[in-house]
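Mind having a look at this structure? Questions to follow.
Just one protein chain is left out here, and the rest sit where they should.
Order of writing sets the chain letters: A and B. Residues in each chain are counted from 1.
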Amino acid sequence: MIAWVIPIALGLFSLGMLFCLYRLAVGPDIIDRVLALDTLMINGIAVIVLADIQMALGIIFEAALLIALMGFIGTVAMTKYLLRGDVIE
Amino acid sequence: MRLEVILPIFIPLIAGTLSVVVWRSTFYQRWIAVLGTAALLASGLWLLSAVRAEGHVVMQMGNWQAPFGITIVADTLSAVMAVLTGLMGLVVAIYSLGSIPASHERFGYYPLMHLLLAGVAGSFLTGDLFNLYVWFEVMLLASFALLTLGGERAQMEGAIKYVTLNLFSSAIFLSSIGLMYGMVGTLNMADIADKLSEVEHTGMVNVLAVMFMVAFGIKAAAFPLFFWLPASYHTPRVAVSALFAGLLTKVGIYALYRMFTLIFNGDVAYTHTILLWSAGFTMVTGVLGAAAQFEFRRILAFHSVSQIGYMILGLALYTPLALIGGLFYVIHHSLVKTCLFLISGLVYRLTGTYELKELGEVYRHRPGIAILFLIAALSLAGIPPLSGFFAKFIIVRAGLEIGAYTLTGIALAVGLLTLFSMIKIWAEVFWKAAPEGMDMERLKAPVNDSHGRFMLTGIGILIAGILLLGFWGQPVIELFEVMAEQLMNPEGYIEAVLGGEQ
Partner (left out) sequence: MQLALIILVPLLGAFAPALRRRDPVWRLALFAGLPALLSFSLLLSLLPQVLAGEVLVYQWDWISQLGLSFALRLDGLGWLFATLITGMGTLIIAYARYYFEGKATSGRFYSLILLFMFAMLGIVLSENLLFMLVFWELTSLVSFLLIGFNWHSQGARRGARMSLVITGGGGLLLLAGLLLLGQMAGSYQLSEVLLAGERIKADPRYPVMLSLVLLGAFTKSAQFPFHLWLPHAMSAPTPVSAYLHSATMVKAGLFLMARLHPAIADTELWFNLVVPTGMLTLMVGAFVAMFMHDIKGLLAYSTISHLGLIALLLGLGTPLAVSAALFHLVCHALFKAPLFMMAGMVDQATGSRDMQRINGLWRYMPVLMVLTAVPAAAMAGLPLMSGYLSKKMLFVESLQVSYPFWTTVVPVWVTLAGLFSVAYSIRIFHNVFYNGRPLDLPIYPPRQPSRRAMAPLALLTLGCLVVGFAPALVYDKVVAMAVNAASGTLVPAYDFSALSVARWPMIMSIIAMIGGALFYLARNPLFAIHSRLPEVDAKNIFEWIVDRAIAYSQRRVYQLENGSLQRYLALILVTTVGLGGWALLRFDQWQGPIALSPVDAMSVFGASVICLAALGVVVFHHARLPALLALGVCGLFVTLAFARFSAPDLALTQLSVEVMAVVIMMLALSFLPQRSPHESSLPRWTRDLTVAGIAGIGVGGLAYAVLTRPVDSISDFFLANAVPGGGGTNVVNVILVDFRGFDTLGEITVLGIAAVAVYAFTRDLHLKERVAQIADEHWVADPHPVILSMVARLVLPIALLVSAYIFLRGHNMPGGGFIAGLITAAALTLQYMAGGLVWAQERMLTQFRPLIGGGILLAGVTGMGAWVFGYPFLTSTFGYFSLPLVGKFELASALLFDLGVYATVVGSTLLILANLGKLMTVAGPGKEIG
């Protein structure tokens, strides 16, 4: 069962990434683009976890963890920039 | 465990880190500067004596045997270059004591200088291709930081061009390393030399050779890749320019020599023909560019490009005598060009400007400095019995011996134009009447204070070196004969590094 669940899940998350990319390219406002990137990163977490399960490696999970942390920080920086025009005040 | 081969890298590294640690006290930083560079010179001499005794000195980092670990290896060429590094470092350090303003000293001039020397020494002594890249990076960043010290606008413009072009060179270098690894599966230079002969498709090897040539050519300021040099050499403080002129381009030249005698010596007709053309064009563009300039340092910067052409010519001719000539040229040019830059700094201190149009009559009030300049300038132009004459002579002779008449003719013509250019500076700066607005009081002010003495000591050491090289060339040439023989027959190098396993 796992054998066909994972490809379907991967496909769906890829679709999600595609939508995010669309929003990133098109998004009329910069805020839209920032949010699109953040969501893209979340999708990336999912993709990595699924890929690790599929390949049965067991060592890439930390990458997902790191994406979560780093993605958050990146988004915070960008948001701060947009809100205040300054990242570190 | 061979200490002598790692010390030239280690000493400046430690000195730099120590300088960072004692950042607050410029007093200690100055002491570390002089002692550190003196120690570097001493270690270089120790290495040279060891190499003379044994031929090659090898050390494996981390005790992992070649070709898996990183090899630090010194043959005669590397040892001579290490000594050169020490000498240049010491001279510039002494000069800096007198010429670098306190603000720069507080901003980390000395640590950066030490780290630059570490990068240079590392490049000369490493036997591993990726390690070479690492030391190139060290050099690049340290020189970039030195370029921007002071923060003036001209410096920034020059620095941006410098760093962009050099980063581009690093990118090409890294790609080439990647492709090389893909082809032969190893990063150790001796091992690559060994394995490259087994690759069948010379087309691919030649492309790699070209990519390496471009990457190192950018570093060495060959035509048409040299534009970062005249854009940036004249912008920072003179001590920094002098250090760059004496060492930075020589690293590129060394890398070219190493690559194209050790590794890419298969299809000589292809690779060395390109080098010949490049040498010719470099010589001519450099000297023509210099003829169009009227600022002291810019003239010197363009002349550096032109002289690089001679060094590449030595490699391109690819005979033992030509290699001796090329290396002799490297040593001679480092001494002379650094000396000329330092003298221009002294003139600046006395007159406040580098523009030829605003200078004059320095000979009347400062005949001693005029004589120093004349010695260095005539050596650059190739007047006997100074070092430049022998350098040009050997290369011309090597060229005539194998019938490369066009290039020899170009070399001689460029020599004449160099002479003309030096005479122009002499006439404009030292002989002609002082233009209006020149500060004669400053010119006549004494140079005997501590700053002046440091500057003069630095210049004096170099002048002594130039004279020695000219009059006492015999032992140097004997040494270089050994070097040329080692370079033309790289089996000795390969065997020393790989330990005769093959």
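Note that in this section a contact is a pair of C-beta atoms (placed from the backbone, for glycine too) under 8 Å apart; a residue touches a chain by one contact, two chains touch by 3 or more.
If you're wondering where the values come from, they're calculated on a predicted model, not measured in any experiment.
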Exercise for the section: Out of B:T164, B:S197, B:T406 or B:N489, point to the residue that touches the absent chain in the complete complex. Expected result: B:T164
Completion exercise
Contacting the left-out chain: of B:F296, B:Y329, B:F373 or B:F389, that is B:F389
Completion exercise
Those residues of chain A that touch the unshown chain are 10, 14, 21, 24-25, 30, 33-34, 37, 40-41, 44, 47-48, 51-52, 55, 57, 59-60, 62-63, 65-67, 69-74, 76-78, 80-89
Fill in the blank from the handout: Note that chain B touches the absent chain at residues 1, 3, 6, 10, 13-14, 17, 20-21, 23, 59-64, 67-70, 107-108, 111-112, 115, 118, 122, 130-131, 134-135, 137-138, 141-142, 144-145, 148-149, 151, 160-161, 164-165, 168, 172, 175, 178-179, 181-188, 201, 203-204, 206-207, 209-211, 213-214, 218, 224-225, 227-228, 230-231, 270, 274, 285, 288-289, 291-292, 363, 378, 381-385, 389-390, 393-394, 396-397, 400-401, 408-409, 412-413, 415-416, 419-420, 423-424, 427, 431-433, 473-474, 477-478, 481
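Criterion: only the chains that are shown with their structure count from here on.
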Practice task
Express in whole angstrom the distance between the two chain centres, defined as the mean CA positions of chain A and chain B.
Solution key: 49
